[in-house]
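Report on the following structure.
With one protein chain removed, the remaining protein chains of the complex are shown where they sit.
Which chain is which? They are A, B and C, in the order written, and residues in each are numbered from 1.
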Amino acid sequence: MTGVTGTGRPINAMCVTPFDDRGHLDEDALRIIVDGLATAGVGIYLGSFGSGEGHLLSEGEIARLYAVGVDAAARRAPVYAAALGFTSTSAVIDAALAAAAAGVDAVQIHPPRPGPSAIVPRPAELDRFYADVLEAVTTPVHLTNQVVMVGYRLPIELITDVLASYPQVTALNTSDPDLAAVARLIRAVGSRTGVYVGVIAQLVSALAVGGAGALCFEADVAPALCTEVINAYQAGDPPRLEAAFERLLILNDVLSRYQNPRSVKAAMTLLGLPAGELRRPYLALGPDEAAAIGRVLADLDLLPE
Amino acid sequence: MTGVTGTGRPINAMCVTPFDDRGHLDEDALRIIVDGLATAGVGIYLGSFGSGEGHLLSEGEIARLYAVGVDAAARRAPVYAAALGFTSTSAVIDAALAAAAAGVDAVQIHPPRPGPSAIVPRPAELDRFYADVLEAVTTPVHLTNQVVMVGYRLPIELITDVLASYPQVTALNTSDPDLAAVARLIRAVGSRTGVYVGVIAQLVSALAVGGAGALCFEADVAPALCTEVINAYQAGDPPRLEAAFERLLILNDVLSRYQNPRSVKAAMTLLGLPAGELRRPYLALGPDEAAAIGRVLADLDLLPE
Amino acid sequence: MTGVTGTGRPINAMCVTPFDDRGHLDEDALRIIVDGLATAGVGIYLGSFGSGEGHLLSEGEIARLYAVGVDAAARRAPVYAAALGFTSTSAVIDAALAAAAAGVDAVQIHPPRPGPSAIVPRPAELDRFYADVLEAVTTPVHLTNQVVMVGYRLPIELITDVLASYPQVTALNTSDPDLAAVARLIRAVGSRTGVYVGVIAQLVSALAVGGAGALCFEADVAPALCTEVINAYQAGDPPRLEAAFERLLILNDVLSRYQNPRSVKAAMTLLGLPAGELRRPYLALGPDEAAAIGRVLADLDLLPE
Partner (left out) sequence: MTGVTGTGRPINAMCVTPFDDRGHLDEDALRIIVDGLATAGVGIYLGSFGSGEGHLLSEGEIARLYAVGVDAAARRAPVYAAALGFTSTSAVIDAALAAAAAGVDAVQIHPPRPGPSAIVPRPAELDRFYADVLEAVTTPVHLTNQVVMVGYRLPIELITDVLASYPQVTALNTSDPDLAAVARLIRAVGSRTGVYVGVIAQLVSALAVGGAGALCFEADVAPALCTEVINAYQAGDPPRLEAAFERLLILNDVLSRYQNPRSVKAAMTLLGLPAGELRRPYLALGPDEAAAIGRVLADLDLLPE
């Protein structure tokens, strides 16, 4: 069966960060969005560097993001801190400790990427980074194998060693276009901790090799549809699974068309959710582009009456 | 449900080409191998450019390969011609007609790749190539979307148009590392023809979006295990599916370790199958490497008593 | 001839940021390093995200870096601000204005990269970003076409338009593995502004198509050797050019072996320069690795007596 560790949820959303029309963090809107995700029962990652616009936030905004998110979720669903990484080890630690103090259920730690270019850390640097961070951050941690963002794949041996040494690591997210590598990773560590895929088309293959679920932007728009794929799989109902998975992949296609967070915010707005403005350099989609997304959402019966 | 067109089988093997120790095509060995695959009930592709060493065969050898393969299969399983492509359009047509005359059940047509480098054909060249070939070759044809081999992805619109115009096309194989693109292709044409994936880790996700099965080298070694994944999926039995799929992906890993056809031939030899020598520039794996493969096959209970 | 705009120098160094053994910015060491570069007559970029460890610096450290650098250069060589980018447009502008206020001769502006992953900005976003930044930052600006760091290439039309609209842009740095694209860029804008390459092996081809020079880490270690390549080229002396260029490429090889800033700091230390410690997650090279660099520096006659 597909393992789910602790209080983790099989579906987790990379929650968007809403801005008001003056460009400020919109706390009221954030409460509404987080409340919806918590009601839907999915895990909530705040401030991710992709859909969460985490790289565009100030330190003060990140603190508010976590505080408001934790409060709005009200322990109905786990809230995770994702707006940290890609800087010095000590700055990563400081940000993780601040997030933990804000009450999040876990802090997500990306692989190190000290320069913005693809300077791949050396093996000793990787070992040292995880030791430094996980000696200092003893509250629950989610690791990522973020191949798409950092440009390299964490060695499975390193992940195995870290999981053996640091019990506070309670989940592993993997965004890796190579599904065979994802499957190897799940086989290696899936019995120790839940492994969640970031490429949604991989979800059913991943479940079939012991994966725990997904961390995805589609859950911002259609958390119930994401969960239905998990449930249909576990129910052993191929027609139901195919109906749900096909709809989810159609949603993935349309949300990928203009990349995220652009498309996710446009889709949420169409659903009546206060996703708000994008922060520059991002610009909002044009009306024709949003309308095209709307037509697909309508075909999928995702639009409100 | 997962569509299987006509007499197609959900699992298809890229059959190896056995050579004797003087380097000649070993027809007796070929008969034994094809007989085993036919008995196992999988489709049989002969002379593929990867595992089938098709690029290393002379025209005369290819003719014998098809003739012996068709005879050995004795209509218990379909036999397909795969040793053609990557040359002039007229030479592709001639090779396809010769294969059809040899009695194969279908001829596989790769996308054009006129130079060995990644010179991507232009849209008009693609249209013309498929029109030229499919006006001339009116016996059953399998198309491929061989992204791995040719370096580009066929446009879905082109595939849709070709399928609409040429009813002799009865299957579509796709080897594409991008699973989202595979899923889009299946959604677009899966109701018209069976779509078979070449990246085995994609198999369950592909089934769950309407794919028909796989064309893979793993089926040379463990056709029953490949078929078990299909059956377990269709039976709606997640634990059975996970048991089979995990074993299949472990097999994939070990067969990928030294790339193909090297590893497949070594594994078949360990199983007692007369896979024979590799043709140079390929060299056989060393004894330690073969032994490492043998240990995994033993763990998977694939070795004979 | 190779155009050099204004007070620009043909050779520019991506200056390292020295840390003391407690990990703090070492201002005394910085003064010594900047003084050496200014004496050698090369332009000085401070806090670059690669060799300058700019991504690992706090806002306060960046302010000191610029202030100390400007003071140490004492107008003998131009000093440029490079520790900014890859965040929101308004944060980029604020950092640029702060740098200008600190007295740097120009501020380097990277292409936008709002997420750490390769989310390529859309054309309208690129136009808006440059308009937003260059309407706000009216002091001298250097642009970059940082393909290596940002994962995409700026369209030549955009660069041409920006250069036509904003006279404060006085240089264009390009780090692009595709030399044909570099040459196209130089042909398009080389008469308007100096174009400087970041891939040092491209330098002579770039000079021969009208390029102005280089922005490189090799200049931290051997600024005179870099300048000698320029001078030998302009003198029309092939044997002299070949002697210098071969030495420079040997230096490039050894400095690339363990990537930067690791190797550059090790090499500078061997030369007696106070490059100081690396900031974690970077770790210093091992003694054998540093010794291997030392042997090449000795062969190149770069080591002090």
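We take it that a contact is a pair of C-beta atoms (placed from the backbone, for glycine too) under 8 Å apart; a residue touches a chain by one contact, two chains touch by 3 or more.
Since the model is a prediction, treat every value here as computed from it, not as a measurement.
Q: Using the touch definition given at the top, which of the shown chains does the missing chain touch?
A: Even though it is not drawn, that chain still touches B, C.
Q: Identify the residue among C:120, C:249 or C:303 that touches the chain left out of the display.
A: Selected residue, touching the omitted chain: C:249.
Q: For the chain not shown, which residue from C:163, C:179 or C:224 touches it across the whole complex?
A: C:179
Q: In terms of residues, what is the contact footprint of the unshown chain on subunit B?
A: The missing chain touches subunit B at positions 23, 49-50, 53, 55-58, 85-91, 112-122, 124-125, 128-129, 132, 148-150, 258-260, 279-283.
Q: For review purposes, identify every residue of subunit C that touches the missing chain, sorted by number.
A: Per the touch rule, subunit C residues meeting the hidden chain are 1-2, 177-180, 182-184, 187, 199-210, 233-239, 241-242, 245-246, 249-250, 252-253, 256.
By our rule, only the chains that are shown with their structure count from here on.
Q: With chains as vertices and touches as edges, which is it: line, ring, star, complete or other?
A: line
Q: Which chain has its C-alpha centroid farthest away from the centroid of subunit C?
A: B
Q: Please list the single chain whose C-alpha centre lies closest to the global protein C-alpha centre.
A: A
Q: Any idea how many Å lie between the Cα centroids of subunit A and subunit C?
A: Centre separation, subunit A to subunit C: 35 Å.
Q: For subunit B versus subunit C, what separation do you get between their C-alpha means, in angstrom?
A: Taking the average C-alpha coordinate of subunit B and of subunit C, the gap between them is 50 Å.
Q: Show the residues in subunit C shared as contacts by 2 or more other chains, in ascending order.
A: Residues of subunit C touching two or more partner chains: there are none.
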